[in-house]
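What you see is the complex with one protein chain gone and the rest in place.
Moving on, here comes chain A:
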């Protein structure tokens, strides 16, 4: 049987229409079955326009004072204990001349020079690490916290080069074997990512203060820098404070009462 072009086109168009209808119907049932997600904040979440930390360095006199905070942070965040140059640091202590490199007075208080000072990520207002990160694995939250998304970190270490405070550590090895007791409430990190202090954003979101602040028992204060009534602003008014490397203009969110 010979078919005319007209007949062929009729059959072809009908079958295409039929196929299209079927696909559309399938698509619609799929869309109906799809789940509409919605997310909200924890009702207890602590809020601030600009989180800041004030460390009362006068109060940190013994090794135990420092260790309490460091251990609290380590256990909360599964920070491994790797000896040597490949160590992972979120919060650590160092000498005066390493902490406040800008002050160059040769003849100053011996007591202040001999003190040790906590160092941690400064959660800068103008974070160089965020500017140089090519994958946006590190980013600034609205609350001023410089956060890390380890899912996105490709381990290029631009952020480590960018950070003038040495606050970032690179995982040269799998950190898991170096964690004494793994806290199942917080992930560990993997080989090849850069990590750092996150101002305990996961605790703030659940209504708790940072682990080191809690462990310091009043020696470290935490609050909203944008609120003139807040505890940190009152402390800044009443005491002489320093920030690290102010000349760089990164505007750190960590203040030291001297």
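Heads up, the rule we're going with is that contacts are C-beta pairs under 8 Å (C-beta built on N, C-alpha and C of every residue); 3 or more make two chains touch, one makes a residue touch a chain; residues count from 1.
In this section, contacts and distances are computed from a predicted model.
Engineer: Can you tell which of "Transporter component", "NADH-quinone oxidoreductase subunit J", "Putative sulfite reductase-associated electron transfer protein DsrJ" or "Radical SAM superfamily protein" UniProt lists for the chain that's not drawn?
Structural biologist: The UniProt record for the chain left out of view names it "Putative sulfite reductase-associated electron transfer protein DsrJ".
Engineer: Among A:95, A:161 or A:206, which residue is in contact with the omitted chain in the full complex?
Structural biologist: A:206
Engineer: One chain is left out of this view; which of A:42, A:67 or A:97 touches it in the full complex?
Structural biologist: A:42
Engineer: Touching the left-out chain: which of A:57, A:74, A:169 or A:188?
Structural biologist: A:188
Engineer: Looking at the full complex, which residue from A:112, A:132 or A:147 touches the chain that isn't shown here?
Structural biologist: The single option touching the absent chain is A:147.
Engineer: Of the residues in chain A, which ones touch the absent chain?
Structural biologist: Residues in contact with the chain left out: 33-42, 45, 78, 139, 141, 143, 147, 149-151, 174, 182-191, 201-202, 205-206.
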